[in-house]
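For reference, the structure discussed in these notes is given below.
For this view, one protein chain was removed and the others were kept in their places.
Every chain is named by a letter (A, B and C) in the order it is written, and numbering of its residues begins at 1.
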Amino acid sequence: MTSEPLLSVRDLRVEFSTSAGVVTAVDGASFDVRRGETVALLGESGSGKSVTAQAMLGIIPKPAGRVTGGSIEYDGRDLLALPATATRELRGREIAMVFQDPLSSLNPVFRVGAQIGEMFRKHRGASRKEARAEALELMRRVGIPAAEKRLDDYPHQFSGGMRQRVMIAMALALSPRLLIADEPTTALDVTVQAQIMDLLARLQDEEGMSLVLITHDLGVVADVADRVVLMYAGRVVEAGPIREVYEHSAHPYTAGLMGSLPAIDGPRERLTPIQGAPPDLLDLPSGCSFRPRCAFASERCADEEPVLLGAPGRPAPHSSACHHAGKVLTDAP
Amino acid sequence: MTSTDLDLTTTAVPRPATSTRGRAGSARIRFGLAVIIVYVVAAAIGPWLVRFDPVATRTQDRLKPPGSRLSDGSLAILGTDQVGQDLLAQMLQGARISIAVGLATLLLAGTIGVTVGLAAGYFGGWLDSVLMRLADIQLAFPSILLAIFIAALLGPSVVNVVIVLAVSNWVTFARVTRGQALTTRRREFVDASRTLGAGTWRLIRRCVLPACIAPVLVVATVEIGHVILAEASLSFLGLGTPASTPSWGVTIANGRNYLADAWWISTVPGIALAFLVVSLGVLGDALRDRYDPRLRSL
Amino acid sequence: MAAYVLRRLFFSVFVLWGAVTIIFVVLRLVPGDPAYIMLGPDADQAQVAALRAQLGLDHSLIQQYATYLSNVVRLDFGQSFRLNADSMSLVLQRVPATVQLASTALLVSLLIGLPLGVVAALRANTWIDRGISVFSLLGQSTPSFWLGIVMILLFARGLQVLPSSGSGSWAHLVLPTITLALPFLAILVRLTRSGLLEVVHEGYVQTARAKGLLESTVILSHALRNALIPIVTVVGLQFGALLGGTVIVETVFAWPGVGRLLIDSIGRRDYGVVQASILLVATIFVGINLLVDLIYGFLDPRVRLAGD
Partner (left out) sequence: MPPETTPLLQVRDLHTTFPLRSALLRRTVGHVQAVAGVSFDIPAGGTLGLVGESGSGKSTVARTIVGLEKCAAGSILFEGEDLTSLPPARMRQVRRQLQMIFQDPYASLNPRATVEQIITEAWEIHPDVVPRDRFKPEVRELLERVGLNPDHAARYPHQFSGGQRQRIGIARALALRPKLVICDEAVSALDVSVQAQVLNLLAELREDLGLAYLFIAHDLSVVRHISDQVAVMYLGRIVETASQQELFAEPVHPYTQALLSAVPDPLPWARPPRTPIIIGGDVPSPADPPSGCRFRTRCWKAQDVCATEDPALEPRLGLHPAACHFAERRTELVVG
């Protein structure tokens, strides 16, 4: 793993116009994705994690959403400053994406072979026959049984897990250097989730690509991610190597999430949930957005928005956006 | 779990920032309502102000252009027709007929349609199959042809027009109500009421029917324009209202024979008709955008 | 696919049977003696008796229905007393003119309506979209008989560039086609616009963008194909309104088609011809809808493969 980042998001701001007013879905998020590494982008509803992914790919739904600030540097070029044709060229070729719901993400009226093959036809100018052969090869690689027969099937004829494999095959078609997977297993059953996570990890290993896993589930990424970036109300609240962050949480939100999870083993204890409800983006509190749900909140948290700083007393890449990070670290069990 | 993330993007997209425009389509709703109120008021009190006598003929005042002075010294703002009738008076009378026919048809078609739709959508099974096949047959039969056929047999009269148009319009109400009843019946809150022990009647009254009101009102607004147009078409063909109660369609048909000498007889009522239908369309669209965007295909 | 075609064919036959039955029921439901109504007040007793015998009115209702059905199957709608010819052949003579008018109007609507709808959706909420929407609303709200008259006033009497009535040349076809096409075209524009707007937020359109496809490919290949699916059904149903519209347009422009024959026959109380015309138009409509269903099945594999 080289330390040179492949993708570098700096102070990203994305706004959406809704019927109720303008919402800042991403509010100054910054993080890096290095070559060949797996980064988990973690957050609950309204954290802005999916919008961040859309911004990275340049597919923020227009005209409601727009990037209002910051930069997304990919391989030395700022994606936000490039002309639309240039970013379109990068999509699929360099940066690919897998979405949460494979049924709605595949076009219901085209055969899956054609949908995968379209990548080769449109980007590489391959013939119908070549594209078909490539699609078949990819379907085999992602573990779709009887791939020759299934090439001409439609998405509705596949099971949820197989559909997600088709999505992955499509994303991998042009060997991208960065794969973004937005909740790739949320719509799937546990046993199928295990298959898909296993497949993603294997493919990443083979391709040597960088992987951004967007999820709300702390457990799903623990085995595969190198680093984790936690988002809350459009901001990055904590980031660092995943084991370091999980075991030594330096932000009360991360600590709260860990305390909310029922364990699969050990003694059953009363859960220690986070108080209150996820943030209403239309009505965010002043200062730290997490303040109303936080046991550590002080006056300073209302006046001053905390910035992402190195977690006190922890090794370097671990950072937290909390005025009371030190106290959070010492108070944790 | 990411639904809020997705909601944010999907619900936000169809419209631009509405913060400057208030709630969806309120300007259009105000416009539509205003025009319709003017028509209704004109239809209600107009015939009292400008007397209309269907059997009067004044040959000396035939085919006078708009703005003419008539033999009795009155001003014919919109001119006169082939028998010397004041066109404005005739049109005010026509407005009354069009609106009355429209409302009566809607009431009849709506009652039948909502009842059938509720029964089909809520109870489902063979009842749904039978009722909806019936609706399919009705739809597979061009409604204006059915109307022409029935009207031809029944002969021209206001009541017959209402019956004919109601027969050809109930299906829309039935389909929309059925669709809504079907989706509502499957919602978890209906299941919740059932687990509390609520009976069928209570479920329909408390859960299903209230959910149908908004879409039915939207459909009614859109449909009333269609009904008024259909009434005018039938009357134009001589199959609608009789000559003694001249609706706009009758007046336009009468003017056809005098196009060379008196263009106004056919054109002016047509403009009045089109403007009313446009306003109803604007209102219907705005209501649909606000209350039920799923009905766009109507 | 075979099961699907069979299903739709079965339904078409069912609908035709329903249409025939509706005509029978309506004829019998109308108060008074059908023979008397059909012949009119000035018919003599012998004529009435003859028609009563022909219709089998002396028999039970079920027998009457059976007779009626067998007559319909043999395309026998009796003689037209007024025109002294077989009712069905009278109607068939008029079919080509109506088909010519309706198909030209359909073609014009599709060629203009679909692209306008796509443009409106792509430029949603701009002045282009608003202009197209206003045009569509006007097209849907303008009574076609009135529009026909206004166009006669303008182009035939005023500018004198086009004939006002009759048939024969392409010039004769222009005004009736525009009049007939406008409401249909307006609906098409609106359906295409809303249908496309609905699907552009679907996941697969996002996927298509994420694949790095050209925006034109995203819209015309991925989005439009799906948007067309619901449009096709509604277009099929709205085609009935277009066929109904031929009655009005043919009357206004004295176009020698089935619609005008129908109105003339109603005036002459020539009910054999009336029934034959209505059933024929209904058959054309059912045929078109069968075609639409097949297109629907072609467009949507979920429907096509459901039976397999």
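FYI, a residue touches a chain if its C-beta (ideal position, glycine included) is under 8 Å from a C-beta of that chain, and two chains touch if they have at least 3 such contacts.
Nothing here was measured: the structure is a model prediction, and the numbers come from that model.
> Would you indicate which residue among A:81, A:146 or A:261 is in contact with the undisplayed chain?
Only one of A:81, A:146 or A:261 touches the chain omitted from view, namely A:261.
> Among A:62, A:129 or A:270, exactly one should touch the missing chain; which is it?
A:270
> With the missing chain put back, which residues of chain A would touch it? List them for me.
Interface residues of chain A facing the absent chain: 44-45, 159-162, 189-195, 198, 216-220, 222-223, 243, 246-247, 256-266, 268, 270-275, 277-278, 280, 293.
> Could you pull out which residues of chain B are in touch with the chain that's been left out?
So the residues of chain B touching the missing chain come out as 1, 129, 187-189, 191-198, 202, 206-207, 210-211.
Here, only the chains that are shown with their structure count from here on.
> In whole angstrom, how far does the Cα centroid of chain A sit from the Cα centroid of chain B?
Spacing between the chain centres: roughly 51 Å.
> Between chain B and chain C, tell me the centre distance in angstrom, where each centre is the average of that chain's C-alpha atoms.
Distance between chain centres, rounded to whole Å: 21 Å.
> Could you pull out the residues of chain B that touch at least 2 other chains?
In chain B, the residues touching two or more other chains are 9-10, 13, 15-16.
> For chain C, what residues touch not just one other chain but two or more?
125, 201, in rising order.
> Of all residues in chain A, which touch chain C in the complex?
Against chain C, chain A makes touches at 57, 59, 61, 63, 88-93, 96-97, 99, 101, 104-110, 118-119, 122-123, 154, 156-157, 167, 170.
> Could you pull out which chain C residues touch chain B in their complex?
11, 14-15, 18-19, 22-23, 26-27, 30, 37, 124-125, 137-138, 140-147, 149-150, 152-153, 157, 191, 194-195, 197-198, 201, 230-231, 234, 237, 240-241, 243-245, 247-248, 251-252, 262-263, 266-267, 274, 278, 281-282, 285-286, 289
> Spell out the residues on chain B that touch chain C in their complex, using ranges where they run on.
Counting only chain B, the residues touching chain C are 9-10, 13-16, 133-134, 136-137, 139-146, 148-150, 152-154, 225, 229, 232-233, 236-239, 249, 252-253, 255-256, 259-260, 263, 266-267, 269-270, 273-274, 277-278, 280-282, 285, 296-297.
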